[in-house]
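Below is one structure, written out as structure tokens, with a few remarks after it.
Only one protein chain is missing; all other protein chains are in place.
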Amino acid sequence: MGPTTAGSPLLELEGITKRFPGVVANDRVDFDVRPGEVHTLLGENGAGKSTLMKILYGLYHADEGEIRLRGEPVTIDSPSDAIEQGIGMIHQHFMLVPTLTVAENVALGLPSGRRLLQDLSPVQQRIRELSEIYGLQVDPDAYIWQLAVGERQRVEIMKAIYRDVSLLILDEPTSVLTPAEVDDLFVTLRQMTDGGRGLVFISHKLHEVMSLSDRITVLRGGRVTGRTVPSETSREQLAHMMVGREVRLAPNRSEADVADARLTISALEVLGDRGTPAVTDFDLEVRSGEVVGIAGVSGNGQRELAEALAGLRPAASGTVVMNGVETTAKTPKEIRRLGVSYIPEERMRDGAIGEFSVAENLILTSHDLPPTSRRGFLNFKQIETGCSDLVRRFTVKTPSLETPTANLSGGNIQKLIIARELSGEPEVLIASQPTRGVDIGAAEYIHTVLMDQRAGGIAILLISEDLDEVIGLSDRIAVMFEGRVMGILDQEEATVQRLGLLMAGVSDGEAEERAGRQPAGSGPV
Amino acid sequence: AEEEDAGRSADDPIRIAMVGPSASNDLAFTQSMVDSLDRLGEDYNIEVDVTDGTFVIEDAAVAIRGYAEDGFDIVLAHGSQFGGSLSEIAPDFPDTVFAWGTSRDTFGLTNVYSYSVQSDEGGFINGTIAAHMTESGTIGVVGPIEVGDIKLYIDGFVAGVKSVDPSITVNVNYIDSFSDVALAAEAAQAHVEAGADVMTGVSQMVVGATGVAREHGVLWFGSQTDQVPLGEEIVVASQIYRWDFQLSQIVEDLLNDEVSGRVITADFSNGGLTMAYNPGLPLADDVQAAADAVEAGLKDGSLSTGVE
Amino acid sequence: MLVVLGANPLTGYAALLDGAFGGAKNLANSALKAMPLLLVGVGITIAFRAGVINIGGEGQIIAGAILSTLFVLGFPDVPRFVLLPLTFLVGALGGAIWGGMAGVLKSYARVNEILSTIMLNIIAVQILNLLLRGPLMDPGEIEKGSRIPHTERLSGNADLPILPGGTRLHLGVLIAVLMAVACYFLLFRTTQGLRLRAVGHNPFASRYAGMSVKRNVVLAFMYSGAMCGMAGVTLVFGSEGHRLATDGGATTFTGAAGFNGIVAALFGGLHPLWTIPASFLFGALLVGANAMQRAVQVPAALILALNGLVVVFVVGSMYARARLARAASESSDQDGESDSRSPVRSADPEPRNPP
Partner (left out) sequence: MSDFLTVSVLLATLASGIRLATPFLLAALGETIGQRSGVLNLGVEGVMLLGAYGAYYATLRTDSILFGILVSLIVGGVMGIVYGVVTLALKAEQGISGIGIFIFGLGLSDLLFQKQVGTPTPIDGLGDVAVPLLGDLPWVGEVIFHQNVLVYVAFLLVPVLWFVINRTPFGLNVRAVGETPEAADSLGVSVDRTRYITIFVGNAMAGLAGGALALELGIFQQNLTNGHGFIAIALVYFGAWRPSGVMAGAMVFGLVSATVLQWKTLGIVVGTTASIVGMFPAVLTILVLVLVSRRTGQPSALTRPFERGH
């Protein structure tokens, strides 16, 4: 990792200010990128990272400030302006058209060689060449919907490389990748900087930040609160800079007080959206007072597993027994009545109703149970007192119980969901990605709550892609790969490396064989 | 009692209100009444107010009641579908004269007139001429809904054709709509494809059928109003409803203070129905003679259409 | 627009205002015109709140009218105070069945509800015409040979009683208002209402919370249809003719209330209570337009054209209002996950000023 390149910056952002109703998302932010470097933006949720990058990419307009490219002031009003200036962006969410092929996705928005006719053959040709050069395996004729997440991310990179960008923004590109894929990605990114390109990198994973960055800028509340380089800092220090206080990166775990089995999954098979098996031959047991983690790269059947356990997706075969009752043929409501709660993966989609008030969301799962409901009518007095209590106990930051939930911050919405799900005093909790996209401070709180619940005797199934989280919280860890359990490790024997290999589909035996041949420098810090 | 009659003196115009289901210029049922009111105005001192396009019966009912409340002397509910409402409204306004049609029902009320037409007579005349003019031996009829004066006309038309030559095929097609021009056109097209070289039809949807007729040079016979505007080169003859025949009787009753609800039927003998021939398409002499003979026979009662 | 049409706009508007609001009689007419709009509008509101678009008001009105007519034909001699409530119930049932079909089609066969309701409208009209030209035709008409497609005068026991005050106002108007209030309670005070709104805003979260989206979609359509069915009852048993009639065409007896009710609902900001004044204004506009038509001879089609503009304008301005509302409210971290929902569906549940 070479020293920062001298010479004039590729990009300079000066005094960028962006206000949204009620928030200053960016407050006089200065930021620059030099050719050949990776400059990381770090900050908790809502710090304004994406906003700053969207301004640079022409998706938002800055209220104040100046953008200079290669020393020249420029105005960027739309993505086309950005593209014209040689800026590319990999967005926090995939920007791909699933029904089109890779080549079509790459060709989108580019002038065709044959003007009014779409001629894809030169595009396909060029994609193959670039695949070769950058070691990016993509098939130009494949449809996006056929691709796995990792492959899709490669297509995103290919789009940028194809356009020969000189500045590439990567907004949380690694959140959906296996550690091995992250390594591959970093190799490609390094190749890009070696070619003199500048990169802006955004990630919540501090070890990635430490390993890839040349420089790091930390945002808090829309303001720059720190600038540093990896060699002069640590993960703990970065966390402190982001949150503004001391953060415990690893939660406190007490001794497990395990009792009888509360959730038993045997030989479960679940079909995915396309009708092919997404979960196969799945066996797992979670006992009272125990956290069982499920690690894995997203798209390996975790979502289908969670949905099947919730009764949202039929099981093709196999059995699930919760609290002693077989549940595969039960409705979501019946399962909930057995004392099962969920923290769904997609919080705004599955967990809460944005337009509903905080109170309405808090009673969503118990609205038809006394005392919330009385003979079909809502008991507003009871709702008021019950919800105030929950908001206080779970420190949900909200102006009032009537506030539309969409107005809350992501972390607070997550706390609201957890408050609701734990309010029914469940015996089984299925938590999917409970801290995904949640900032360090809120994550710390959520971890504490989960540990308290475990101590209280709940059986917790924790599905997470965040290895630190899984290792930190779980008593046992099952790794899911292509719908199966690749292996189950006890907490003590679980390391990021071992889990990473299992997540990539390499069984423990194979892993030992390979141990000697690991590429240097690719291991996470 | 003349003086008591809402204080109307002989000099005041008679106020007539009309509620009609389709547009005043539909070249069909509603227009025939508007035209008739115009003709009536030549003989009487009248003031006319029209609400047209009230195909929704309840809207018509509100208008009928509104006119009655506003003190009109005569309120015309021009459409047999309005009878149900009228039977409920008329008893509330014993001093207002109501007339409706086509119908033969006064609900036993003394202030309700009903008017009807013996439209089978004109149908019979048209049918007679049509039978003489067809060369293919196939005639098409585009009808809307099988009710009242429409059914009478079409039955009369078929009878007229058969009276000349029973071997002629008459394809009758009720398209179940007074207004669906496209369907009427397609029905006409089907008739043409079935070999028809003469057609007839009733109601405002026939404009679709006459378009097809013009395109294929198929002769056309009309009813209700003079349909020559729909095709000078194809419209041979039309039966015309002269509602002023019935209206003038009602006005006379009113002026003579002899209002008593009754049924007034127009036919060729009393002049309530007449024929209009297209001067641009004169009939052959023998055909005209046959038509005139039928008309004369209907007038003096020596001939009957045989239609119920 | 009047000027373009060559009419004196002052005379026209004077006639419109007078026709709509001038005197008790005209006010009553406006209220009578508003009555089915209100019932349909409230029904449409329920559907909207549950995230489905019900264009099937016409068909559901007809279904309610047919079933209630059959009922009264079958039991003409039941005393009025028993017959009337039962007639409304049966009419509501008819509408609920017809609406429920669209719900079932959407939930269990994934048929777009906009299209299915439009088709169900057509089918209902044809069934109505079939019945009125066939088994339900007034025997008197058959006897006379005039064959007008309407039923016999229905039992006087089912006539909607005229309210005191010397106008034509009848019980149906009161029932419509009552239903609007009832639907307000249903939507915002009951557990069922919470489920309907939850499903409408976010089916995914509702599923996760244990609600059956399919079931609630069907229910929403049934409630919606029930309201329209009751509108059908008021149109038949409160009509001048006291009978079920058709013009044989697509407009039948409804006067396009099934469509105009949508306009009223939008006008009322998709809130049951605001739909009350909104439908009244709208009913007055329709009544006044008829007066204007007579005064300055402008075709009634003008009102239809204006209605269309109103719909487009109201829906269009919702976005602007939503934006303003968003700008006004304190908004914080949306976490980039809030998806853009249509402004209509994210209409906030609080009453808003009628336009």
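Letters A, B and C name the chains as they come in the text, with residue numbers starting at 1 for each one.
Going forward, a contact is a pair of C-beta atoms (placed from the backbone, for glycine too) under 8 Å apart; a residue touches a chain by one contact, two chains touch by 3 or more.
Note that the structure is predicted; figures quoted are calculated from it, not measured.
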item	value
Displayed chains contacting the withheld chain	A, B, C
Sole contact to the chain not displayed, among B:I175, B:L254 or B:L298	B:I175
Contact partner of the left-out chain, one of B:G41, B:G71, B:G137 or B:G211	B:G211
Contact residue for the chain not shown (choose from A:M95, A:A256 or A:A455)	A:M95
Selected residue (touches chain absent from view) among B:L230, B:L273 or B:V294	B:L230
Option from C:L27, C:I123, C:I162 or C:A182 whose C-beta touches the chain left out	C:I123
Where the unshown chain meets chain A, residue by residue	54, 57, 59-60, 78-80, 82-84, 89, 91, 93-100, 104-105, 107-112, 116-118, 159
On chain C, residues whose C-beta touches the chain left out of the figure	5-6, 53, 55, 105, 109-112, 114-116, 118-120, 122-123, 126-127, 129-130, 133-134, 250, 259, 262-263, 266, 299, 301-313, 315-320, 338-340, 342-345
Chain B, residues in touch with the chain not shown (by the definition above)	23, 25-27, 31, 140, 146, 171-176, 179-183, 185-187, 189-191, 193-194, 204-205, 207-208, 210-212, 214-215, 229-231
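One rule holds for everything that comes next: only the chains that are shown with their structure count from here on.
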item	value
Averaged-CA centre spacing for the pair chain B and chain A, given as whole angstrom	77
Whole-Å separation of chain centres (CA-atom averages), chain B against chain C	36
Distance between chain centroids, defined by C-alpha means - chain A, chain C (Å)	46
Complex interface listing, chain B residues touching chain C	21, 23, 49, 51, 53, 55-59, 61-66, 69, 80-81, 83-85, 87-89, 102-105, 144-148, 151, 176-180, 308
Residue numbers on chain C that touch chain A, as the complex places them	189-192, 194-195, 197-198, 201-202, 204-212, 326-339, 341, 346, 348
Chain C residues touching chain B - in the complex, by the definition given at the top	25, 29, 32, 129, 133, 144-150, 153, 168, 235, 239-243, 245, 247-249, 251, 253-256, 287, 290, 293-294, 299-301
